[in-house]
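The structure follows.
All protein chains of the complex are present and in place, except for one that has been dropped.
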Amino acid sequence: MTATSTSGRAVIGTVSAQQALTFRRQRVRLIGVATLIMVTAMAGILGWSSHHTIVRVFDQAVQLQAAAGNPAPANPFLLKPSLSLLSNMVVYIPLIGALIALMVGHLAMAEDQTNGMGRLIFTRPIARTQYALGKILSAVRLLATALAGCWALSLVALLIVNRTLNGPDLARLTGFYALSWAYLVVFALIGMLTALLIRRRSLALLSAIAVWIVVTFVLPQFVSGLRPTQSLNPLSEPAGLSQGFFRITHLAQPISLVEGYKDAASSILRTTPATTAAETALSVLPTLIAAATLALLVLWRIQRHDYSRSASDE
Amino acid sequence: MGLVPTPSIARTHVMNEPAIELRGLQHRYDTDLVLRGVDLRIEHGEVFGFLGHNGAGKTTAMNILTTLITPTAGTAAVCGYDVVTERSEVTRRIGYLPADVRMYGHMSALENLEFLAKLSGLPDARAAAMEALEFLGCADLAKRRVGTFSTGMRQRIGIAQAIVHRPHVLLLDEPTSGLDPMGVRQLRNTITQLNAELGMTVFMNTHLLSEVSKVCTTIGVLNHGELIYNDSIENTTLRFPDESSLEDIYVRVGGPTP
């Protein structure tokens, strides 16, 4: 039995499969998928509750107006887009999904440093690029699995509440989850990069969270005047562009990934006034550029990473 | 005992070159020069004991040989292959046991070994992993999760992963650390067996001078990054006939008492 030349694809597959097994054994996959599924269910329940509340308020309003001799108000459902049932997902993906993605990326990269496996792996004839690609692949697959589950559950929720789902809506739903996947991949890569840059695990994790905070809460405030808690609201309020300050900082909006994601998601789901395909594509672009840049940074950083020392658990 | 002496990869080239050769090897961490131009040649079939006080630079030398770090200056070669420019060839020929070996605790010994054997490019990784475990007499550990292992068990699985691809050169970093006397004896027998039966050259960093005299054929003493002594055990005993033990010799040639 002789060691033969290992193809790059085989190494990537081996590393990815091993990481997938680790995710499964350490229940990361279970927790990640279950949390995102629960979040989808919660968004569905909140959407259904919204639907139900509007029906009840509308009934009451019709009675009130009739008693006052006024004509019945317009049916508010005409103002409610068919996919608005999922409008909360536009908030949950950057809040909860992104944090899960950070953890997934962090665990994928930090584990081999902590347990010293990196030393054993890199004394084998494999390239660091192949190793990093295997890790990225495993994280990307895990996120795709979780979002596929969310997609299926959303489909069921929409069929239950709206009773119907046409082809374009199905395409929009799929497009929304594809966009969410790209957005989450960005955060998984941030988790990986910080694990490669910072040796102490807790500091690496906290640094990744600090980046998430800046992206999710701080940038929107300085770029568009959105207060931190406004990030929790699926109904985006008009940005405070009255001041000269925002007229300048607004130019930097493309770097505010969360706003780009929310804009793109809302226009894909049609929960905001219709935008052109070009505008939607433009708002997706920063996410894709960020993902590609971060992947390159991970591939670059891993070449320099010192695997001769094992990282601290702490 | 399924393992057979392997060296089948470019055998001619391998045997014509020394197992390990260091030339003017230097390494610097920031401003700290930890290896100061080390020259060393180790022939095939030797069991080499690398001695030195804490911080002497032994582990740095080992990290260079395992390709985990790049030397600041000088060269290091394994079986004639340069550790920097021919990394892939080097990693095919070395087996490495780090000090405090740890693996995926949630995976069984067999799964860990199979994964590492696959990375070494073995076509039937599972069979090779099982063979290595059987050779070391720990096939009973195959299905158990590594997270539940004692230090001694971990050490045996660590050796198994180091030999699973049947390397020419075995690099052992402080292999006896944390082992009880029984474990140390067992390890000594294993090293002798790997050297005698499988023809592996062994390069061993150690603090345990008693083990060196029992296992090693040659020794080197590193002091503050400089190789201050290098000779066979036989010659060493001849050169220092008055010394009662290797520890005394170690002190005499300049190494502080470990």
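Each chain carries a letter (A and B) given by its place in the written order, and its residues are counted from 1.
The working rule: a contact is a pair of C-beta atoms (placed from the backbone, for glycine too) under 8 Å apart; a residue touches a chain by one contact, two chains touch by 3 or more.
In the analysis below, contacts and distances are computed from a predicted model.
Peer 1: Under which of the names "Protein-disulfide isomerase", "ABC-2 type transport system permease protein", "Multisubunit Na+/H+ antiporter, MnhC subunit" or "TldD/PmbA family protein" is the non-displayed chain listed in UniProt?
Peer 2: Checked against "Protein-disulfide isomerase", "ABC-2 type transport system permease protein", "Multisubunit Na+/H+ antiporter, MnhC subunit" or "TldD/PmbA family protein": the hidden chain maps to "ABC-2 type transport system permease protein".
Peer 1: Among A:Ile213, A:Ala252 or A:Ala292, which residue is in contact with the omitted chain in the full complex?
Peer 2: A:Ile213
Peer 1: Taking the entire complex into account, which one of A:Gln221, A:Gln253, A:Ser267 or A:Ser283 touches the absent chain?
Peer 2: Selected residue, touching the omitted chain: A:Gln221.
Peer 1: Could you list which residues of chain A touch the chain missing from the display?
Peer 2: Counting only chain A, the missing chain is touched by 42, 46, 49-50, 53-54, 56-58, 60-61, 64-65, 70, 73-74, 76, 79-80, 88, 91, 95-96, 99, 103, 114, 201-203, 205-207, 209-210, 213-214, 217-218, 221-222, 225, 227-229, 232-235, 240, 242-243, 245, 310, 312-314.
To be clear about the criterion, only the chains that are shown with their structure count from here on.
Peer 1: Which bits of chain A are touching chain B when the two form their complex?
Peer 2: Chain A residues touching chain B: 1-6, 10-11, 14-15, 18, 21-22, 25-26, 111, 115-117, 119-126, 306-308, 310.
Peer 1: Considering only the defined contacts, which chain B positions touch chain A in the complex?
Peer 2: Checking each residue of chain B against chain A gives 6, 8-9, 59, 63, 66-69, 87-89, 91-92, 94, 96, 98, 100-107, 111, 115-116, 118-124, 127-128, 131, 161, 165-166.
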